[in-house]
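Before I ask anything, let me first share the structure, which is written out below as structure tokens.
Showing chain A:
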Amino acid sequence: MSALLEIEDLVVEYVSDERAVRGADRVSVSIAPGEILGLAGESGCGKSTVANAVMRLLKDPARISAGAIRFDGQDVLRMSAQQLREWRWRETAMVFQSAMNSLNPVMRIGDQIIDIFTTHERMSRSAARAEAVRLMDLVRIDPARLSAYPHQLSGGQRQRVVIAMACALRPRLLILDEPTTALDVVVQQEILAQIRELQQELGFSVLFITHDMSLMLELSDRIGVMYAGRIVELAPASVLKSGARHAYTQALLGAFPSISGPRKHLVGLAEGSRFTDIGDLVEVAPGHFVAPSDVELRTEGGR
Partner candidate 1 sequence: MATTQTALMATAPRNPRGLVRLLRNLGRNGKAVAGLVIILLFVLSALLAPVIFPEDPSRILDGGATPPNGEHLLGTTAKGQDVLALTLWGSRASLFVGFTAGLLATLVAVLIGLAGAYFGGVLDDLLSLATNVFLLIPGLPLLVILAAFLPPGLGTVIVVLTITGWAGGARILRAQGMSIRGKDYVAASIVSGERPLRIMLRDILPNMASIVMTTLLGCIIGSIGAQAGLEFLGLGDSNTISWGTNLFWATSDGSLMLGQWWIFVPSGLAIALIAFALSLCNYAVDEITNPRLRKPRRAASASAPTLVTIGDAGRESRS
Partner candidate 2 sequence: GDAGDAGGDAASGPLLTIPREDMGTFSQNFNPFSPNAAPMTQQAIYESMIIYNPADGSTTPWLAESWEASDDGLSLTFHLRDGVKWSDGEPFSAKDVATTFGLQQKIVEGSFPYVSKVEAADDATVVFTFSEPFSPGLFEVGQQVIVPDHIWADQENPDKFENETPVGTGPYTEVSKFQAQSFELLPNPEYWQQDKQNLPGVRMLAFAGNDGANLAAINGDVDWAPQFMPDIQKTYVDRDPEHRHYWFPPTGAMINWQLNTTKPMFEDPQVRKALSLAVDREQVVKVGMSGYTEPADCSGLSGSYSTWKDESLLGSCDWIGHDPEKAGEMLDEAGFEAGADGKRTTPDGEPFAFKISVGSTSTDWLSVANIISQDLADIGVTATVDAPDWAAVTAAYEQGTFDTGIVWSDNAPTPYQYYRSLMSSETLKPVGEQTFSNYHRFSDPQADELLDRFSAASDETAQHEIVDQLQALYSEVAPVVPLFPGPEWGAYTDTRFTGWPTEDDPYATLATRSPTTVLVLTSLQPVD
């Protein structure tokens, strides 16, 4: 199975006057058509950096200093601004971390959807509007709300509008960067159900980013766990759930109390524990890659 998106040794640096921070460090991962790849890890580990690098949306002081990103064989890093504009959204669409804020507050949501069609499909406004109505139906929002401004919608509705927009051109890859972080559990679940439904219907691949392991396990086919810009473990969801090898992954998984079963004492990652010198991934079982780590992980209980 040839990959839809291939990220190879991607290095993204944030260069400031004093130092260069590696936001993503030699990240290699690929997504097959129709696959849902989860990227987990705590805040600041570089998840968004990878996602934005794929779309080439990172701004100064960020730069991609090494690696390759291939989308269906095409080198994303070599696209001209013009090519990139055409490729974006048509092939790869994205739902941002704070979808609450990713709608232009002074523009009606209808117009923001229409923008997509008029730009990419050169449609007339009325045709685009019809498409917009179709999209609203797709995410089960009353099309009358096309004339609403973003602030007039609830957080969940806004998020759904953004998802609808992401599906507008039936892209082959959808990047979801923590699409539900700011939402209520109840709404969160509805949104995820929606995404799953759309994915089944439209068949796109998904790069799904979150720090919530239980969400991730529920949704993804394969999961990559990131730490300090590196991927420390990459495995199918089912494998990871029971057989995580890397100490950090284990700590992550151990940090979630369960809603059912007996109450057991959990230990999290101790304050101040750090992994350094994370090596390249090694395949420990078919499809299960782990970065070697000789550091003993300090956990809460170990004190």
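Criterion applied: all candidates are chains of the complex that A comes from, given by their letters.
Quick note on the criterion: contacts are C-beta pairs under 8 Å (C-beta built on N, C-alpha and C of every residue); 3 or more make two chains touch, one makes a residue touch a chain; residues count from 1.
None of the values given here were measured: they were computed from a predicted structure.
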Of the candidates 1 or 2, the one touching chain A in this complex is 1
Given the complex, residues on chain A that touch candidate 1 span 15, 52-53, 56-67, 77-81, 84
